[in-house]
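Before I ask anything, here is the structure I am working with.
Heads up, one of the protein chains got dropped from this complex, but the rest are sitting where they should.
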Amino acid sequence: MSTDMYLFLSGDLFPLLAGILAALFCGLLGNHLILRQQSMMGDAISHAVLPGLVGAFVLSGSRNPAIMFFGAAGSAIVTVVLIQLVRKLGRVEPGAAMGVIFSVMFALGVLLLEQAQADGVDLDPSCVLYGQLESLFWTPPREWNEFFSFSTFNEIPRQIWTLLGTNIAVIGFMVLFFKELRVSAFDPGISSSQGINAGVIRFVLMLFVAGASVASFEAVGSILVIAMLICPPAAARLLTDRMGPQIIVSAVLAVASAVFGYVVSANIPEAWVRGGSVNAAGMMAVMSGVFVALAAIFSPTHGSISKARRRRALTKKIHLEDLLSALFRFRESGQPAASAQQLAPLVGHQRVARIALDDAIAGELVVVDAGMISLTVSGYERAASLIRKHRMWEGYLVDQAGMPADHVHPVAERLEHLSSPVPKEADAPHGDQHGKPIPPAN
Amino acid sequence: MSDKIQSSLAKRPEHSSDSPLSIHAMTVAYDRKPVLWDIDYDAPNNALVAIVGPNGAGKSTMIKACLGLVPTASGQVEFWGKPYKSARAKIGYVPQRESVDWDFPVSALDVVCMGRYRKIGWCRPVSRAHKSAAMECLQRVGMGEFAKRQISQLSGGQQQRVFLARALAQESDLYFMDEPFAGVDATTERAIIEVLRDLRSQGKTVIVVHHDLQTVPDYFDHALLLNMRVVAAGPVDEVFTTENLHKTYGGRLTLLAEAAEAIARRDRGH
Partner (left out) sequence: MGAPTSLTDVHDAMPSFDEIIRTLTLQGGFNTTSVILGTTLLGLAAGVVGAFALLRKRSLTADALSHATLPGICIAFMIAQSIGMASRSMPVLMSGAAISGVIGVACIHLLITKTRLREDAAIGIVLSVFFGAGVVLLSVIQTNPSGSAAGLNHFIYGQTAAMTRADSITMGVIAIVATLLALLMLKELTLVCFNDGFAQVTGIPVWVIDSIILALIVLVTVSGLQAVGLILVVAMLIIPAAAARFWTQRLWKLVVLSMLIGAASGYIGASISALLPRKPAGSVIVLSSGGLFLLSMFLAPSRGVLATTIRQAGIRIKIANDHLLESLHEHAQDATPPTIKALAHAQGIHPLRLRILALMLSMRGLVRIKDTRASATKSGLARGARVARNHALWEQYLITYADIAPSHVDWSVDQVEHVLSDDLIAELERALAGDAR
């Protein structure tokens, strides 16, 4: 085994693995929080487990994960119940209720921690926030073939097993209860009426979030938990539209954030930072944020670039088509060309009118001759089909549109300016509302 | 040459500066979904105008777009021939009742005073004169005795009347009201219609989003039938026809029957 490999195995493997494992189950669970608009519950719970953790630690005097888990789960339950109580009984707005309870719980935790430290208990408050990934080093065997021995497994840090177990539990929960989780997130009322108590599902979900914070606190700290509960699912939501793909994408992004975050944190140029490494958990959180930013900007469906482009294209198209239809109407009334003054009232705003005219000239849809604008052959055809669509639409709206127009699915595609199927002629038999004829197709 | 054409293309159509509200080629879209399409409308002076149309026809959106509360994709809106910003002081607004949190810690009188904040000016407290003006407005809608009540302790109709009083306190010339008749009791309905008529007699214009076809001919002078586009607009007598309503509402039989009844009643009345 090369020295590099040995160094990687001893110093990097488990911190990286811990990051990946923690990111994975948090990223998975976060999907159900974001769909319920409960993302901040993750934040609240991961802060609020502190008094339970410290309490259990102080009482038992050991870092036994089982005891710590019960302590933390206890304070998570208390938190969830208290938030609910304050919301319902006290009629406090949900955000504020959360803020009140989790900050009081956290304050209690800090106070307990302070007392515990005085009693010589070694529990570092900053470790709670950003973990001790770096402490997960081990001494791997020197040779590859020694890996599959009992003693090697014994060498693997306890935290890794905890994280692995949590992953199995979370994935099992999400697979087994996929349907229940989905229906209770989408419509709690329907869910409860079908015997799937949405309240219970939510409560169990919160328990899992609590479990996730406890399992990861020792290794990666609460900041990574909060980031992974929220960022990968949020980025996935910007990239997908269905729940299955969203969960898969979020898992991939969570793992990627952990890997990239770790790699970046360990490879900072020596010139910038002495020692060439920075806090890995923090960097993983930053990386997950980078993914959100990338998704928000570049997502092909929900990204801001594609959105802006779509909107611009639509506006341009509308104005171009308005110009063409106006010219068509003039022609219909026996005037083959129209002056700009005549068109002005029909084609809105200055800047866009200019762009529309330029577009039309460039697309050889209109020609300008001695101040008069007229349609070319291809312009005429395009205008005729537009007017046809337009008048069919009006006829359709008149005869069929008992339903509110914005409820027709999918409306946008059905409207004249968008390339779309036109209502069947039979649906709009009597021309448009002003009695003008509908131009024939072609 | 093209420049010349383009500069004249840029000229906007002349709208009469008498009209309190003129909308030209206004389109509103939420992302890809158009909600209002190419709206052209000139509101008459000194009239009560009902905006009527099916659910989702864009009635509220039209009002909000006029007031600059939702962005328009294209088109212009002018008030007395001026843009919204310079006409703001003359425009009053009654939002939908559901749009606010009625558990807010203010009294009915406090809410009405809000209608005068612009007149009072930034950072200055509400003076006694303004308070008594607000109180008068509350009395005009029959809510004088509830002035000190916290607003969550009022019934739906009373809350609506508080909103109306707040609009009165604005002392505007043009009012927009978003569904003021929705879910109110008979007393409130009567109070509102009294106030509306009062406003008309003072030469003001009120544009009301209205959902009840039956009462349109009784309450309003003008109607704007809306279903994404303007189906018809004008004096109620002219536009409130079975044909136009059919165009607006499509084939909804119960609504049309109601409307036919309302029209028949109106015709009998004439």
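Order as written gives the chain letters A and B; numbering starts at 1 within each chain.
Heads up, the rule we're going with is that a contact is a pair of C-beta atoms (placed from the backbone, for glycine too) under 8 Å apart; a residue touches a chain by one contact, two chains touch by 3 or more.
All of these numbers come straight from a predicted model, not from anything done at the bench.
S.K.: Based on the whole assembly, the unshown chain contacts which displayed chains?
M.R.: Displayed chains contacted by the hidden chain, ordered by label: A, B.
S.K.: Out of A:A219, A:M283, A:A337 or A:A383, which is the one that touches the chain we can't see?
M.R.: A:M283
S.K.: May I ask which residue of A:L21, A:V49, A:I230 or A:A383 touches the chain that does not appear here?
M.R.: Touches the omitted chain: A:I230.
S.K.: For chain B, which residues reach the chain that was dropped from this view?
M.R.: Interface with the chain not displayed, on the chain B side: 64, 67-69, 88-89, 91, 93, 95, 99-101, 104-107, 110-111, 114-115, 117-118, 120, 122-126, 150, 152, 155-157, 166, 170, 183-187.
S.K.: For chain A, which residues touch the unseen chain?
M.R.: Residues in contact with the chain left out: 34, 37-40, 42-43, 47, 86, 89-93, 95-100, 103-104, 106-108, 110-111, 114-115, 117-118, 124-126, 129-130, 223-224, 226-227, 229-231, 233-234, 237-238, 265, 268, 272-275, 278-279, 281-286, 288-289, 292, 296, 302, 304, 307.
Just so it is clear, only the chains that are shown with their structure count from here on.
S.K.: Return the distance between the CA-based centres of chain A and chain B, expressed in whole Å.
M.R.: Those two chain centres are 38 Å apart.
S.K.: Sort out for me which residues of chain B touch chain A in the complex.
M.R.: My answer: residues 1-2, 4-13, 24-25, 27, 29, 31-35, 37, 54-58, 73-76, 103, 227-229, 231, 246-247, 249-252.
S.K.: Looking at the complex, which residues from chain A come into contact with chain B?
M.R.: Touching chain B: residues 91, 307, 310-311, 314-315, 318-319, 339-341, 343-345, 347-350, 352-354, 357, 361, 368, 370-371, 373, 394, 397-407, 411-412, 415, 433 of chain A.
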